[in-house]
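The complex appears here minus one protein chain, its other protein chains still in place.
Order of writing sets the chain letters: A, B, C and D. Residues in each chain are counted from 1.
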Amino acid sequence: MPPGTPVFTGDKFPVKTFTTCIKYNDSSYEELDDFNLVRLDAEDDFNYWIDIRGVHDSKYIEAVGHKFQIHALALEDILEIEQRPKMDEYQNAIFITAIALKMDAQSGELSKEQITLYFGKNFLISFQEDADDFLKVIRDRIHQKRGRLRQRKTDYLAYSILDFTIDHYYDALDRIEKKLSDMDELLHEENSIISQKELHDIKIQVIRIRKSIYPMREVINRFIRSENPLIFPETDIYLRDLADHSIQIAEMSETYQDMANSLHDLYQAETSNRLNNVMKILTIISTIFIPLTFIAGIYGMNFHFMPELSWRLGYFLILGVMAAVAILFLLYFRRKKWL
Amino acid sequence: MPPGTPVFTGDKFPVKTFTTCIKYNDSSYEELDDFNLVRLDAEDDFNYWIDIRGVHDSKYIEAVGHKFQIHALALEDILEIEQRPKMDEYQNAIFITAIALKMDAQSGELSKEQITLYFGKNFLISFQEDADDFLKVIRDRIHQKRGRLRQRKTDYLAYSILDFTIDHYYDALDRIEKKLSDMDELLHEENSIISQKELHDIKIQVIRIRKSIYPMREVINRFIRSENPLIFPETDIYLRDLADHSIQIAEMSETYQDMANSLHDLYQAETSNRLNNVMKILTIISTIFIPLTFIAGIYGMNFHFMPELSWRLGYFLILGVMAAVAILFLLYFRRKKWL
Amino acid sequence: MPPGTPVFTGDKFPVKTFTTCIKYNDSSYEELDDFNLVRLDAEDDFNYWIDIRGVHDSKYIEAVGHKFQIHALALEDILEIEQRPKMDEYQNAIFITAIALKMDAQSGELSKEQITLYFGKNFLISFQEDADDFLKVIRDRIHQKRGRLRQRKTDYLAYSILDFTIDHYYDALDRIEKKLSDMDELLHEENSIISQKELHDIKIQVIRIRKSIYPMREVINRFIRSENPLIFPETDIYLRDLADHSIQIAEMSETYQDMANSLHDLYQAETSNRLNNVMKILTIISTIFIPLTFIAGIYGMNFHFMPELSWRLGYFLILGVMAAVAILFLLYFRRKKWL
Amino acid sequence: MPPGTPVFTGDKFPVKTFTTCIKYNDSSYEELDDFNLVRLDAEDDFNYWIDIRGVHDSKYIEAVGHKFQIHALALEDILEIEQRPKMDEYQNAIFITAIALKMDAQSGELSKEQITLYFGKNFLISFQEDADDFLKVIRDRIHQKRGRLRQRKTDYLAYSILDFTIDHYYDALDRIEKKLSDMDELLHEENSIISQKELHDIKIQVIRIRKSIYPMREVINRFIRSENPLIFPETDIYLRDLADHSIQIAEMSETYQDMANSLHDLYQAETSNRLNNVMKILTIISTIFIPLTFIAGIYGMNFHFMPELSWRLGYFLILGVMAAVAILFLLYFRRKKWL
Partner (left out) sequence: MPPGTPVFTGDKFPVKTFTTCIKYNDSSYEELDDFNLVRLDAEDDFNYWIDIRGVHDSKYIEAVGHKFQIHALALEDILEIEQRPKMDEYQNAIFITAIALKMDAQSGELSKEQITLYFGKNFLISFQEDADDFLKVIRDRIHQKRGRLRQRKTDYLAYSILDFTIDHYYDALDRIEKKLSDMDELLHEENSIISQKELHDIKIQVIRIRKSIYPMREVINRFIRSENPLIFPETDIYLRDLADHSIQIAEMSETYQDMANSLHDLYQAETSNRLNNVMKILTIISTIFIPLTFIAGIYGMNFHFMPELSWRLGYFLILGVMAAVAILFLLYFRRKKWL
């Protein structure tokens, strides 16, 4: 395909695309039936947020693009799943691709969702890969006038969505830390064993988090450094806080990777140790009894002429020799500290 | 050889060199028989693309070089296979060396091809190491007026070729990811084993991709930062997209390397574990039966005077002793959690 | 929760919050009963230090915030435990979050405490996560006029608290170095073994120290580079000293990590070596006695016709053969340098 | 020794020092008998190249130094073997220390030679550690007017020598790549084994190449960035090419190190695997036959009263029991996929 053709490249096909469109300012909040009711050129202080869930329907996305004059390349990026998080500035609009990582509380599986934001002076459009209402929490905050969303413009709304996305990284890291410290405790118990497969799964999850958070950090830093008039100076302190969070997530994931590696090393050492102990038991038993069995074997031979066999105390003598051999070996192993 | 001597250093000698030469503008498209028909000084808006496949024939390449006034050092670089990707700016022309990596869909083998571009105001010459028509897709796009190639100049054509080249890296990485996740799944099944040789092959492929993509990134960044009048500002947004792709490829290959390393660690842990289990079976069996065999061996001795042999219940007594020994060892192993 | 809501996120709930409030200048020192007695607008040269221990009571913290006009975001950061160390500059005040790491002398466990400082022209408020009087030493120095605290302003007090915090990192590192060199010595003794679990614990502690010291370094560097009028040039040389210490702590923790890794490698090599030795003993004993037992077994068979059995010297001949076999194997093992 | 004392620190003492002195310009080429015939102040366009092989004779080197007014510190560096490659600019002269790595084609051993260049407006002196005529190829090029050496000044000669030196790194890397791919192929065959010692030798060679190429890169970059009038702008494009080569060598050596590490990992995995297989054979044989031998041992006991012995079918019954035990174990091992 030539570059610039909008094609959906993901593999999540929800039944249909859901759209929620709200119009709000400091004093009022209203849900609109259709995004076509949005008035981009209004001189009032209303903000519009069009939240689109499920981006498999390229026709629909193109209609949205037409209404809000979204650049062709941006439209292509919205449909193209597996994008690297990025921020582009268009005339009168800012385009941001973010990756949300969600840790499933039950299964502990990490799933990924691409969220793209396109916002201008009085509107923000969010395109979510999945159909579930991930950003409902933020809409509720606007509705219930919690936080500062009502008083601020679209840049603060964009910040809030990114902040909410980044917060989910902490959830994933918390669960990973929990698992790592469980394993750590387990390893300090006697004879316990950790599952290498679980440790491997944790490593893979940490690798995935790192893969996503690094470009997210770049996006947030570009957001901060941007001198676009759409971004108000009051939002700066919040964005810097967000940047701090993204650095902390990157550092935490590195720390957890180091911890997982140390656990792996400990596991390998324990396994080697355990093998040594298994082999010591085998060696002690074999070393003591194989020679004794040989001695017994000698006097089990059927030669017609074997003088010892007819000795009165031959049997007890040989039993004594056997005991002596066994004791010598036991002393030898004791000196080697195997016993 | 003194520096600046054009000598072919590759090992791919196709039967002959193939050349396809096209002339196009927004409204017309024509295939020329010979590159000598290209008119470099024309004041019209035609673009010429001379695509040369197979660069073993230094005579031919020198003829091309003469016609298009290619600098001697650039000519040498075209023939010298195993170049590091680079971009040089000559008077009125830009010279780019790129490396295409192609993953064979059947065998999964990664092959490498050097592609050099030399373009001026109205012409672009592409030199491909292999004779196969790798860039046919782009020629077709021009022919069928798909995408923006017809409206743009040679810088966009150069971008399109680089973009097409970079896209093939994704193919290779996709296949690698597929293999890695297959292995990952396999390792989570009971008693299954992954092939270390395949894992090693994947690692080597990732290493090769990284080796190629880092200098490619540098080339693309120089392309972007260049202030050469041959590169039009409209192409910038496409080049930045290409730069994003090259960063993503570098990051993905690092991620896959980390994953392969984690798989290797898991494999090693599993192997140690399996060895431990093998040795436990051997140790349990040996530890129980070797002493028992010794006891049996004692009463198999032929001493004339062995009081126990004539006891009425001697045999059953000894069988009892043997059972007791076996049970003690079994309890011991149970306490050690080996059973 | 929307960003900017002050909520306590820690898990340490002391019985109550302790507050110590002092007022001092070069010539006098006084303890105040209540932080409300602090006069922020005074033109005199008194400094006020309000030390608050235990930050679980958000009501109380909000009261403090109101009195000293602390920014809402700073208040939130004070209550939010697990912050990344950071420094923010507000109008007329500087806000610093630091992490204190304390190594318990008995158990060798590393505990973490968040300490936040908020200081203006003539006051400094320190918020400690724990209720214990960690900073008593510094208050005593002021009381007893030791050091330069009395003559300087709040920036020097903030420096002193950070310096005291950083000093505790050295304590932790000293204990880690002690343990590592103990292990090192132990490994140079014959037949001794180090505890992999202890080594793992040390690695985890080093990882935690590194995780905390890197952002602390950034905070200190921002403190130095800040051109805030609250920071006097005379404090610069002390801050640079502090920065040197933070670099040294980072370097030391990296060094200890390398040492722990080398110890781990040595341990693994020793374990493999020991396994080799165990297996050599087993192999020597088995290789010699298993064939001998087989020979004895042959002549223990009850075939009616076995010519050797009736030979006059059969028994001694076979004993000789056995001795020869044993000697041959011993020579073989000697040549292999196993004996 | 105080700094600045010229002392030879190498360990290669050739029989004598060889000096070849040539005088050339675009139209003529002449060999001079003695370096004292060089005229430094001539206004003609002749270049002089004094090539000195073997630097153990500090008297001779000092004489050369006196004739060409070489700075005392530069003289010291010429004699001091084991220098780090570097470039110093003196008044009217440039001083470069380079390291040549030569791979012996037969033995595959890597040897190192220090080559120092000291050049002014119309002369270049090369000091080689070894007595062999390493730079003959370049002298021949001048003699036979191949390449551009005759038309250019001493900066181009210095470039040519550095380029020739760097080319030898490729030879070494080619051989290393050859060996690595041989090993790679070998590992893909059944039951084959690679020599860990050879792999270690390759790693050491790669480490040595990296150790030399990094400072060489710095030297070349300083050469390019230098604004010394001795370096003509026409040489720039050649120096940039050389810089590209040095980067490529550094990247290749890193790639080969990664490959060697992956081969090592594969080797370790194969060895563990092979050990597992060895132990499985031992365990299968032991587990089956040790219990059987015990059963046979029971009925080899000589108790007077053993009812089974007198049963008519006792023998066949026991053989049946033995067969059953063996079959049960075989089924067990089959279920474990060991057979």
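Criterion: contacts are C-beta pairs under 8 Å (C-beta built on N, C-alpha and C of every residue); 3 or more make two chains touch, one makes a residue touch a chain.
Predicted, not measured: the structure shown is a model, and the values here were computed from it.
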Counting contacts across the entire complex, name the shown chains the missing chain touches. C, D
Which residue among C:5, C:221 or C:283 touches the omitted chain? C:283
On chain C, the omitted chain is touched by residues 141, 146-149, 160, 163, 184, 187-188, 237-238, 241, 244-245, 247-248, 251-252, 255, 258-259, 262-263, 265-266, 268-270, 272-273, 275-276, 279-280, 282-283, 286-287, 290-291, 293-294, 297-298, 300-306, 336-337
Take the complete complex as the reference. Which residues in chain D touch the chain that isn't displayed? 2-5, 73, 84, 86, 88, 191, 196-197, 199-200, 203-204, 207-208, 210-211, 214-215, 264, 267-268, 271-272, 274-275, 278-279, 281-282, 285-286, 289-290, 292-293, 296-297, 299-302, 306, 308-315, 318-319
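The rule is simple: only the chains that are shown with their structure count from here on.
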Using the contact definition stated above, find the chains touching both chain B and chain D. none
Which neighbours do chain A and chain B have in common? none
Most distant chain from chain A by Cα centroid: D
Look at both sides of the chain A and chain C contact and report whether the same residue positions are involved, with over half shared, or different ones. different
Using Cα averages as centroids, what's the distance between chain B and chain C in whole Å? 41
Which residues does chain A have that touch at least 2 chains other than itself? 268, 272, 275, 279, 282, 286, 290, 293, 297, 300-302, 306
All pairs of touching chains? A-B, A-C, B-D
